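Quick notes on the structure that follows.
One protein chain is absent from this view; the other protein chains keep their places.
In order of appearance the chains are A, B and C, and numbering begins at 1 in each one.
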Amino acid sequence: MSTDPILKVEDVQVSFPTGGLGRRSSILGVAGVSFEVHPGETFALVGESGSGKTTLARAVNGLQPISEGAITFEGQRIDTLDRRSMKPVRRRMSMMFQDPVGSLSPRMTVGDLVTEPFRIHGVEGRNLREEAARLLTLVGLPVDFVGRFPHQLSGGQARRVGVARAIALDPALIIADEPTAGLDVSVQGEVLNLLNDLRERLGLAMMIITHNLHVVHHVADRTAVMYLGRFMEAGNTEDVFGAPQHPYSAALLSANPEPDPDKVHDRITLPAEVPSLLARPRGCEFHTRCPWVRDNCRSEPPVRHHENGRTVACHFPLEPGARPPVAETSPA
Amino acid sequence: MSEVVSNPPGRVAEIWRPIRKILREPLGALGLFLVLLVIFGAVFADFLTSYDPTRINPRARFQGPGAEHLLGTDQLGRDLFARVLHGGRIALYVALVSTAVSLAIGIVLGLIAGYGPRWLDNLMILLFDAMKSFPTVMLALALVTLMGPSLTAVMVVVILVTVPGYARIIRTQTIALKSSEYVTAAQSMGASSARILRVHILPNVIGPLVILASMDIPVVIGIEAGMSFLGLGVRPPTPSWGSILNDGFTGIRDSAWIAIAGGVPIIITTLGFTFLGETLRDVFDPRLKGR
Amino acid sequence: MLTYFVKRLGLAAVIVSVAMFLLFCMIYLIPGDPASVALGPRATEEMRAALREKMGLNQPVILQFWNFYVGAWTGDLGEEVLSGRPVMTVVLEQLPFTLALIAGGITWSVALGIPLGCWAAVSRGSTADRIVGILSVAVIAVPSFVIAIYALLIFAVQLRWLPAIGAGEPGNLGDQLTHLILPSLAVGLGWVGYIARMVRASMLEVLEASHIRTARAFGLPDRMITYRYALSIAILPTVTLLGVGIGQMLSSAVFAEIVFARPGVGKLVYDAILTRNFPVVTGTVLVTTVLFVLLNLVADLIIGALDPRVRSSF
Partner (left out) sequence: MTTLAINNLNVTFSTEAGPLHALKNVTFDIPENRIVGIVGESGCGKSTLINAILGLLADNGTVDDGSILFEGADELTTLSASRMRDLRGPRISTVFQDPMGALNPVISVGRQMINIQYRSDLSKEEKTQRAIDMLELVRIPDARAALGRYPHQFSGGMKQRIAIAMALMMEPALLIADEPTTALDATLEVTTIELLKDLQQEIGCSVMFISHHLGVIAELCDDVVVMYAGEVVERGTTRQIFQNPRHPYTARLLECDPARQSERTRHLPTIPGEIPDLRARPPGCIFANRCHRVQPACTAPPPDAVIVDGHIARCFVANEPTEVGGIA
């Protein structure tokens, strides 16, 4: 971590208004999150649906106003910028959205789609036809795709068009929301490899939002695990995967079926379902489902432990290989 | 919305393909034929008959259809065939002009309501709903009483009645598209609101609306004919299908041919436009079925 | 359910208020002055001034609107220009005839439209489906007053099966119903088409839904799937459509009442225009608007009662 971070997120909260007339209140979609992304690095946000990972990504990209905290990008505070002053920032930070085909405007050709950033930012002195050809080649699509429409593309091809558009203006950071969603296993690798090649060749930083833990394991340098809008655990991917310290990360990792019929599943089963954001649990957010829950988890929010670039929000961080206490007491 | 990079291939083929698709459907072919027939009659009215539609001939009153007067004459001895042809001009003029104006206003208001701030949307929706809560003919009667019967009054009524519907459709679709991933993607690239509306939203909402509006043309023709039937549309000597029908209705027991001369063109035109509109919709936007 | 009802009622009141405001704006903005309209071209300047004074047209605009607004909510719609009777009384006298006509129109459209739509949906692609489709489109396309005149011409003038004019002898229900058949058919025929199409389209959509596939996969009988699983959902947009349809039927009723020389608000407003009785015109517009909004509210409440999702979202 010797370099300056390209993106610095400090105690960011995002709140959504709820309720109608008379009983106006709000819920926290993101409840105080801090992290940094450094040049050339891939940072992954992992969580299940409703964890707030997409909201956080949209907040970083300036699509979602934040209610607390600060977002600094390339040394500039960006959460306070208005739309006009945000525009130059958008040349340096591009975002890819979940649906490979749905994130492409249906009545525009591939050529128009990949060169749209040039038109939006009024980039002068470039031949758009040549740019389109250059970008398509870069992402491994045939140049004659310029005339095609999104509905004529397969999921993988559409995803490549999205990548081409994201790198068009040589950004410093790409935010990819579920880059492998809706893609077959045999195509997922292509997209991830492409993103990784581009990251190495162009020296980009990347922020990947996903629920797919296997993908994270291979592509991310650092990983943060989100639950109900908060980081449960963050750190180097290999550390988190090797020895999760937060019960939720441990459960999530153990819940990951592996394609090996002889694998003995030593699983941590979580009782109950994810609580609604409308009724955020007191104390530790995870206590309603935590197999290791103790009394003060129910009343006191946990302090974050920082150690060797690793953060855990838990009163009682797990030792490597820890098993739920229920399993110990049950007859073997 | 091809801007710079690619050119759509084969312009001529682009025009012919939809027409061929319509002709393949029997109902579409019939609709197209009827519509062309009405347009032909209206455009070439002066060549198709030598009678002046407004000339009164006391010696030729109440003549039934025959060789001299193809569709007969009315209570003032005016040739009904000439009146029907010229009435077609009025009907088409009102229908096309007011629908076009409504569409333009409806699109602008709908985009503003759909993409603008929340309070403006709520206000506009309230106005649209209030506007639509007047029964059409009641509102028309009230307005015409004030403005006096005229073609302009009819067109104002049509526009007031149809704009809220168009605006609502555009608004609903704009709101749906506003949260679509490709619009969010454009925002994330820094596109201005004007560009998003022009490049990403308008091309995707306008097609269905134009088809729906084309299906409203028979409704507009009905409003014009209805107002003229009540004596609140075009002023008396000018022929309109509605006023011919009224002339026929007055003497329906003795001279039914006048009512037939006034009503059949209305039926032909409304059926023609409806069949054509239905086929257009089925061919180009099957999702709209049942609206 | 109660909060749902209260919310919908409040919204209806707001819409009626805005409609009143719009109506007032139109009257105020459109060139032409209600007093001159009422008195006709031969009136002297003094007469006009006197009537303007009486109708309150010399007051500031805001005050005029306020009087109009408060009056309307309290049932005071002004007085008839000539007889001086309260407009509200006159309108309410005529309203039952129009309501009967619309009820007749709804009966036609529901009784024919829903079964035809179901039949077409279940036998999709068959000749029956195509015929129902073409007929629906045709009756929708042709304006209701043309249907009214031709129905009169064929069934009353030529075939003499049914009476041509009037609403029937007061007190004689059978006679009144016979007099209702043709006018209500003219009002409702187009809506037979609308309803049939809507039922067909939403049936087809629902039959494609995955829960219907699940029901099929459980081997439920076709009749149960069609009528209990699919129609109970497909009927919902039809109820909304019918709510909207009532407004158009009110419009058609004007023509039907004139063509069949029936009493009713349509005939009332038409005669009022010919006699330049302007307060009656605005009064009738307001009453019918409120009626329309209320009936739409009823449609919404029916939806709320039929659809548990709507019920719990409020």
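Following the convention adopted for this analysis, a residue touches a chain if its C-beta (ideal position, glycine included) is under 8 Å from a C-beta of that chain, and two chains touch if they have at least 3 such contacts.
Source: prediction; values computed, not measured.
*Asks:* Using the touch definition from the header, name the shown chains in contact with the chain that isn't displayed.
*Replies:* So, spelled out: the chain left out of view touches A, C.
*Asks:* Hey, which of A:Ile71, A:Val219 or A:Met232 is the one touching the hidden chain?
*Replies:* Of these options, the touching residue for the absent chain is A:Val219.
*Asks:* Can you work out which residue in A:Thr3, A:Ser25 or A:Ser49 touches the chain that's missing from view?
*Replies:* A:Ser49
*Asks:* Can you list where chain A touches the absent chain?
*Replies:* Looking at chain A, the ones touching the missing chain are residues 48-49, 154-155, 184-190, 192-193, 196, 211-215, 217-219, 237-238, 251-252, 255-263, 265, 267, 269-270, 273-274.
*Asks:* List every residue of chain C that touches the chain not included in the displayed model.
*Replies:* These residues of chain C touch the chain that is not shown: 125, 209-222, 224, 228-229, 232-233, 306-309, 312.
Simple rule for what comes next: only the chains that are shown with their structure count from here on.
*Asks:* Using mean C-alpha positions as chain centres, tell me how far chain B is from chain C in Å, no decimals.
*Replies:* Once rounded, the distance between the two centres reads 22 Å.
*Asks:* For chain C, which residues are in contact with chain B within the complex?
*Replies:* 14-16, 18-19, 21-23, 26-27, 30-32, 34, 37, 134, 137-138, 140-146, 149-150, 152-153, 157, 197-198, 200-202, 205, 247-248, 250-252, 254-255, 258-259, 266, 269-270, 273, 276, 278, 281-282, 284-285, 288-289, 292-293, 296
*Asks:* Under the definition above, what is the set of chain B residues touching chain A in their complex?
*Replies:* 1-6, 9, 180-192, 195, 199-200, 203-204
*Asks:* Considering only the defined contacts, which chain B positions touch chain C in the complex?
*Replies:* 27, 126-127, 129-139, 141-148, 218, 221-222, 225-226, 229-230, 232, 245, 248-249, 252-253, 256, 259, 263, 266-267, 270-271, 273-275, 278, 289-290
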